[in-house]
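Missing here is one protein chain; the remaining ones are kept as they sit in the complex.
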Amino acid sequence: MKVLKDLLRDGKFAFGFFVLVVLVFLAILSFFSPYDPYRWNVVPRDLPPRWPHILGTSSRGQDVFWELCFAVRNSLVMSLIAGVFSRIIAILVGMIAGYKGGKTDRLLMFLSDSFLVLPLFLIIVLIGSMAKARLSLVSLGLLLGVFGWAWDARVIRSQVLSLRERDFTYTALLSGSKTLSLVFKEYMPFLTPLIFATFIGNVSWAIGMEITLAILGVFRVEIPSLGTMLQWALNYQALLLGYWWWIGTPVVTSIMLFIALYLLSISISEYLDPRMRIQRIGKSTR
Amino acid sequence: MRELLEVKGLTKIYSLGSIFSRIKITAVEDVNFEVMQPEIFTLAGESGCGKTTTAKIILGFEEQTSGMVFYRGKPINELRKKDKIQMLREIQAVFQNPFSTFNPLRTVDSYFYETLLNLKIVSSKKEAEKKIEEKLAAVGISFEEFTQRYPNEFSGGQLQRLSIARALLTDPSLIVADEPVSMVDASLRMSIVNLFKDLKEKYSVSVIYITHDLTTAYYVSDRIAIMFRGNIVEMGPAEEVLSNPKHPYTQLLRESVPEPDPEKRWGTKVVLADTEHEEYLRIGCKFAGRCPSAMEKCKKNNPPYFKVNDVLVKCFLYK
Amino acid sequence: MQTVIETQDLKSYYILDVFGKEKVVKAVDGVNIKIHQNEIYGIAGESGCGKTTLLRAIFGIIDPPLRLIGGKVLYHHDGQVYDLYALDPTERRSLRWKFVSYVPQGSMSVLNPVVKIKETFKDFLNSHLKGRTKEEYYELAKEHLKGLGLPPTILEAYPHQLSGGMRQRVTIALATLLKPKVIIADEPTTALDVVTQRGVIQLLKDIQSTYMNTIVLVTHDMGVHASLSTRIAVMYAGKIIEEAPTSKLFKNPKHPYTKFLINSLPRFGDKSRRTSAPGSPPSLAALPPGCSFHPRCPYCFEKCKVEVPPLREYEPDHKVACWLMEERIA
Amino acid sequence: QLDVPRHETFITNQLTGRVGTPGNFNLWVGWKWFDRGLHNLLLEPLWCVEYATGEIINALAAEPPIYNEDFTQLTIKLRKGVYWSDGVPFTADDVVYSIELSKNTPGFAYNSQMQEVKSVRKVDDYTVVVELNKPNSRFHTYFLDRWGGFRPLPKHVFEKVADPLTFEFNPPVGTGPYVLHSYDAGGYWTIWVRREDWQRTPTGMLYGMPQPKYVAFVTYGDPAKQVLAMVRHQLDAADLTMETLRAVLMKNTTARAWRKDYPWTVNIDPCITGITFNNMVEPFNNKEVRWALTLAIDIVEYAANAFDGAVTLSPIHIPLTKAYMDWYFNKLEPWLKEFELDLGGGQKFKPYDPTAGQRLAEYARKRGYPVPKDPNEIKYIFGPGWWKYAPDVAEKLLIKNGFKRDPRTRGWLLPNGEPWKITVYCTNTNPAHPAYRNAFAVAQEWRKFGIDVDVVVFDQPTVVQQGNFQVSSDWPAAEPWGGHPDLYRVLNPFHSQYMVPIGENAAWGNYARWMNPKMDEIVEKLKVTDWNDTENIIKLGIEGLKLLVEEMPSIPTFNYPGVIAWDEYYWTNYPGAENMYAQPYHHWPNFKYMLPFLKPTGKK
Partner (left out) sequence: MNFVKRYLLPRLIIYFLVIFIGITMVFVIPRFLPTDPVLQTIARIRAQGAYMDPEAMQKTIETLQELYGLKGSIWEQYIKFWNRFLRGDFGPSYFQFPTPVIVLIKQSLPWTIALLLTTTLLSWILGNVLGGFAGYFSNRKWGRVLDYIAMIIRPMPYYILALGLLILLAYIFPVFPLGGGYRIGMRLTFNLDTIVTLLKHAFLPALSLLLIGIFVWFQAMKLVVQSVKTDDFVKYAEAGGIKPATIARKYVIKNAMLPQITGLALSLGQIFSGALITEMVFSYPGLGTLLYNAIFTGDYNLLMGITTMSILVVTTSILVIDLLYPLFDPRVRYK
C-alpha cells in the first residue's frame, strides 16, 4: 500500500493506473451483462451511442458497451497469460544462459535461435488446425507465450552477460546467495525496464496475433475480444458506413490499454531505480 | 603458525581482442606464495599486474589456467564443493572498486542481512542487527546512517568501509582485501589497518592485503610480495623488502612513494608504459624495457628466483 | 596574489526522500575559500566529508538530489567577476574548460568506451573552439599530448586498450587542453600504483609550472599533498576547518583533527602503533551541535558543544576553526 | 492512375485476387486466374449458360449438341466465320486437336474427363464427331462454360510447342472479342483491348461490338479499397459485400446495384446456399433430427443475421432464380404445401410456410428499407416461402428420438445423456461469403433453441470433403446449370456409386454423404434422358427435389446473394433486375456478351 501511494504521486503512474482500473472494472462488469455475448440480434442494429446503449449497437445487433466489457476481459486474460508466460520463459532462459555461460548458454541459445527462425505463422496454423480451432483463451495465451520468448531471452541474456562481470555479483556470492536468488535479486532490477518493455511489446503482439488467428479461423471469432471486435467491425465495414462507435471502441480501448501499460512500466522502472527516483523527487519539489 | 593458504604455480591467461587482432595476456604467471595463520600478507605492484586476478582465483570467481590453491592443505575448489557455506564463512573479501561492490539498485544493508542469514551466522533479524552494528562501529559508520540507503548515497570511502564491515560479519579466518582503503583518509585508514592488526593478533585472522599504499603495507604486513606484469618479482618480510628493495622494480616503487613531508620531493622523472600489452608480450623479464640496469639476457630469458637472505628476487642481478 | 575562484558561504545539501521523510545531508555547509592564481590548492579531509561535493559545487554541476542552498561561487576571469549560479546554462558552458576544467573522481571510467581517444579530444576542442577542420583538431590534440610528454599514439586507441594510469593521464590532458585558469582534480591518483601515481603527479606539476595556472586537488594521500600542494584546506563534516600553506600545515597542524591526520601517517622504518582520531565520522545528515568534531575531540570543552567555531586567521595565512585557538588568544 | 483513355475503358475488379503467374496465360494447365479476362474476354467456349434468361448460348458451336441413340456419339456443329485473334480461322481441327491434346497430356485440363473419348474426328471444317467409350448423355457439358468448361485452344499455336504443360501462352491467342494489351508483372492488373476484327468472334456475331475499347481487371485487395476506387470513379464494376455495397451507394450517387433498391442483391445466381449435415455421423444420420434442426430455424431472423434480410429464400435444393421458379418451384409448390411430417403418436405437421417471404419483407420494412407491396414481386425478391419456425415441433421430434432437455439449463441432451454440442464448420474465411454468414446465422438459431453451437472458420475444404465434420456451411447441393432445366449436376453426386467412407473424398455436391436407392433410380433415369428432352428432365428433377425435401440431408436457405455494384459515371445500361438481358457478373465468361449492350455516357 505504501509503495502504491508512493507510485501514485507520479502523474504517469496515476493515469496508467486509472486506465487499468477502469479496464478491470469493465472486465468485471462483464459478469453482470444483461446480454449473452454469443447472441446476436438482441438489440436494434446500427444505433449510434445513446442511452441505454451508451456506446451504440453493432450491425450484429449487439450492444457495443457490453461487448466491450467481455472483450476487455478476454483480451486481458489472453494477452496477460501470453505476456507473463513468455516473460517467465524469456527471463529464465535469458538469465540462466547469460549467467551460466558455456555449454548451457550454447544449448539455450541454440534453442532460442531455432525458435526465432521457425516460421511462427506456419506453426501456429498447424497447432491451431490440430486443435481444430478449439483453442480456449487460456490455451491460446499459453501457445503465444511459448512462441513469444526467444528474442527477448536473447536480449536479457546479453544484459546479464555484462551484469555478471560487475563486482556486485561477487559480493552477492560472498554473501552466500544461491544462483537463482542471485540472478533475481541482483540482475532483475536492472532488467525490469527491459522486461516491461518487452512485455508491452509481447502483449501487443499477442493481441495482434489473436486478430490474425481469428481471421484465419485458428481462433474462434465469436469469442469477444478486442481483436475479434475489431475484426467484426471491419468485416461489416463500420469504417465506411460511418459506425464510428463500433470500430472506434476497440481501437481506442486497445490504444488506451497500451498507453496505460507503457506509462505504468516507465513509472515503475523509474521507481525501482533509486537514481531516477531521486531525480524525480528532486524535480517535483524544486 | 600454520600454513593457511598456499598458492602453487598459479597462471591465468586471458585472450583479448576481436577476430582480427587477438592478444593473449598472461595476467598471472606461475605465482607461488603461502599465507600463514595468522599473517598479514601484502600483494603490491603496478596497476594491472594481476593482483586482483590472483585474488579472484583464490576466491573461486575466476578459473585458473593452471596451478592450484590449497586451503589448510587441501585443494580449495574441492573444499568449496564439499561445503560452500563453511568456506564462505572462512574466507571473505573486500573488492577494489567500492562503487561497483554493491548493486546500485539495491540497498547496501540487504547484503549485510543476506550474508548473515544465508551463511546461517544468525537466526533472527534482531541478532543480525546487533552484529551489524558492532561491525559498522569498527569501521566508523553509524547504523542509522547505513539503513535503507543505496550505494550512490555514500561516498567512495564510506563504501569501502561498508565493504570491509560486510566481510567482517562472518568472522572469517582469511580476508582477501583488494585495496580496501584506497579512498579513505589517512586517519581512518589507520584505524582500519589497525583493525586488521588487531584481528590478526586477537583472533588469528589472516589477511591478504592488496594495496598501492606501501607505507601502510610496511606498517601492518608481515610479508610482502611485489608483483609486476603477472609475476612476483620480489617476496619476503615486509620490513626487509621495503627498507631494502632488491629488484629494480621494487626499488622504483619504493622510491616513488611520496613522503608526507613537504621538504622531500622526487628528483628524476619516471617512465611509464603506454599500454600494458607491450610489456605482457615480452619474452624475457617484463621490466627489461624500463629497467635502468637491464642486460642483454634480461630481454631474452625469463629470470628465475634467487634467494637473498629471506627474500626471493626474480632478477639476474642476484645470480 | 590574484584570486581566481572564491566561494562565499557556499551551502550545498543532498535533499533526499527516504520513504516519505525528507532527509538533508549537509555535504557543503558554509564554505568560504579563495583560490589564487598559480597555486596548487589541496583539499584533504575525512572520506565522506563533502570534498567531492564541494568541487562539484565550485564547478557548477549540481544535479538532484544535490541542491544549492545558499552562497555564491565567483569566477574571476579576464578582469571580470562571474557569479556562477547567476549565469545561464550556455554562459556557464562557455566558461567550462576555457576557464575551469574538471577531473572527476574515478576518472578512469569517464572516457566514452566506443570511440577512439582522438574523438574525445576532438569533441572537447570542437565544443569550445569554432571553425576548424577535423584534421586541425587532431593536430592540436597531438601537439598538446606531445607538450605533456604523452605518446601521441594513444589517440588511436580505445579507452579500454589503455592502462589505468594512462587513462587517468588522458583525462588530465583533456582537462588542460584549452589551458584553463583552473583545473579541478578529484582524487586523480587513487587506484594507481605509486609509480604511475608519480607519473601523473609529475604531469600535473609540469602543467602547473608551464601554464602558471591553478590546480585544485583533492586526495587522501597526504604524501601527494606534501609533494604537490602549495596550500591545503582540511575539510571536516562539510566545513573547512583549517587552511594553511603546505609546510605550515605539516609542521604545525592546529586543528585537533588535522593533528590526527598528520600524526597518523605511517612512515617507513617506523612500525610503532599509530593512533587515529577516536570515534567515527559523523553522519552529515545528523550533525552534532556546535563543533562537529567535538564528540571525537580530546580537548573538547563546553563551548564546543554549543557553538560552531568560525574559520579565523590566527597566524598569517593560517586559518583554523577551533575554539581552542580562540581560547589561546584570549 | 490509368495509362489508357479512361472513358474508353471499362474497369472491373478481379474476383480471384492478385494473379500469381501474371505472365502465364495457359489456362489449360493448373489454376490460372481465369477471371482476369482469360475466360471472360479472350476465349469463347462451345456453349455457355445464360442463367439470367435461362438459355444456353451457342458460342463457338452453331447448335445444341447432337447425341446418337445410345449416347456413345456426340456431334458438334461449329460456327462459321470465326477467326483466332492472330488471323487464323477457327475450324474443326482446333477442336479435334484440343480434345486429343488433353486426352494425351496428363496434368492438362479435362485430361481425366477426355479419357472417355474413344476417338474424335473432323467430318468437315465445321463438324466434329466424338466417339465415346461408354454412353454419356452429358458429355458435352464438359464444353459448356459455366465458370469453367473445356475451351478449344489454337492448334496452330500449341502444335509448335514442345511441352504444353510449361508453355506460357504469352501473348495469348483467342476467339473472343478482346486481346491482351498489357499486364502487371506483379499480378495486380491486366488490360485487354478490343480486337479490330471483333466481328469475326461469336460475341460480335451474336451481339455486336463490345463497347469499351479497353477492359481492365484490377485487384484492389481490400474490399474497402474497392469502395474508395468506385467513389472516385476508378472502378466501373465490382463484386462487393453487402456492407461495402451500402457504403458505395451512400457515397457515390452514380453507383447502382443489380436491383436499384433494397435488397440490391443479385438473386439469379445459379447457386443455392445453406447448411450441410454429415449424414454419416450421429445424430445427423437421422432424418427426423435433421428436420427438427430445420424447424428450429426462424428463417427471418436467420436472413436478418446473415444478410440483413437481403436474400431470396428457397426451401428446395435449387436456387429460386426466375428460370427455376418457372421450371420447378411453381410446379412443386402445391406439393410442398401438403407435405407432412410424422411427429409420432398419430400427430402430423405441415412444415411449409408460404408466408416466409412476406415475413422477410416485413422485417425489411421495419428496418426502414423501401419494400414493394405486390405479393408477386415480393415472391420474386424475397422468395415464396420457407419452412416454419416451429421449435415446439422440433422439440417433439427430438424427444421422439430420445433427446432430452436438461431440466436446469434447458439445454439439449443427446439420447446418451451428454450435452448436445454441434460444431459448424465453415471453410470460407471471407467474412462476406454466404458460407461464412450462414454458419454464424445457423449457430444463432440453434443456440436459441438450446444447443451448444460452435463455429469453426478454417480455410481447409478437405476437412469437409473427407467427412471430418458434423455440420458445414458448404453448399447444400451442387449448383444446377442455371441456363437449362437439367438437374443432372445437382442429383448425380447423390448417387450411391460415389459413396466412400469417412476419411476419403466425398463427391462434390454430396459432402452430406447422403444416399438413397430412390435417388439412384432417378439419376439412372436422368442419365438416359436426352439433354434436349426438357419435359422428362423436369419430371425427373421434381422427383429428385421432393426426395431431398423429405430427407433433408442438407438445409437449403437462400439463393447465393450476389452483390454487384456498377458505376454509371462512364457506362450505363447495365443488365440490372429491371433489364435482365444478361447475367450481371464481370467475372463470368458471359461478361463478353454483356459488353456490347453497354452505353458510354460520353463523360471524359
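Residue numbering begins at 1 within each chain, and the chains themselves are lettered A, B, C and D in the order written.
Just so it is clear, contacts are C-beta pairs under 8 Å (C-beta built on N, C-alpha and C of every residue); 3 or more make two chains touch, one makes a residue touch a chain.
Quick caveat, the model's predicted, so the values are computed rather than measured.
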Full-complex contact with the absent chain, from C:128, C:179 or C:267: C:128
Residue of A:151, A:184 or A:244 touching the missing chain in the full complex: A:151
Option touching the unshown chain, where A:125, A:160 or A:241 are the choices: A:125
Which is it among A:29, A:42, A:77 or A:116 that touches the chain not included here? A:116
Touch assignment to the omitted chain, from D:66, D:129 or D:224, lands on D:224
Need a quick check: the contact residues on subunit A for the chain that isn't drawn. 101, 106, 109-110, 113-114, 116-119, 121-123, 125-126, 129-130, 151, 154-155, 158, 193-194, 197, 201, 204, 208, 211, 230, 234, 239, 247, 251, 254-255, 257-259, 262-263, 269, 275-276
Extract the touching residues of subunit D with respect to the undisplayed chain. 1-4, 11, 15-16, 18, 20-22, 24, 29-31, 35, 106-107, 111-113, 115, 141-142, 146-149, 165-166, 181-182, 184-189, 191, 214, 216, 218-222, 224-225, 228-229, 231-232, 234, 270-271, 459-463, 465, 479, 489, 492-493, 498, 505, 507-508, 587
Interface with the undisplayed chain - residues on subunit C: 59, 61, 93-97, 101-102, 104, 106-107, 109-115, 119, 123-124, 126-128, 158, 160-161, 171, 174
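The working rule: only the chains that are shown with their structure count from here on.
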Point out which chain occupies the most central position, where each centre is the mean of Cα atoms. A
Which chains touch each other through the most C-beta pairs? B-C
With chain centres taken as the means of their Cα atoms, state the distance from subunit A to subunit B in Å. 49
Between subunit C and subunit D, tell me the centre distance in angstrom, where each centre is the average of that chain's C-alpha atoms. 91
Whole-Å gap between the CA centroids of subunit B and subunit D: 89
Multi-chain touching residues of subunit A, meaning two or more other chains, are none
Overlap residues in subunit B, where contacts from two or more other chains coincide: 96-97
Which residues of subunit B touch subunit C once you look at their complex with the stated criterion? 44-49, 96-97, 99, 137, 139-142, 144-145, 148-149, 153-158, 160-161, 179, 182-191, 194, 212-216, 218-219, 239, 242-243, 252-253, 256-266, 269-270, 272-277
Please give the residue numbers of subunit B that touch subunit A in the complex, ascending. 56, 59, 61, 84-85, 88, 92-93, 95-97, 100-106, 110-111, 114-115, 118-119, 150, 152, 163, 166-167
Considering only the defined contacts, which subunit A positions touch subunit B in the complex? 166-168, 170-178, 185-186, 189-190, 272-275
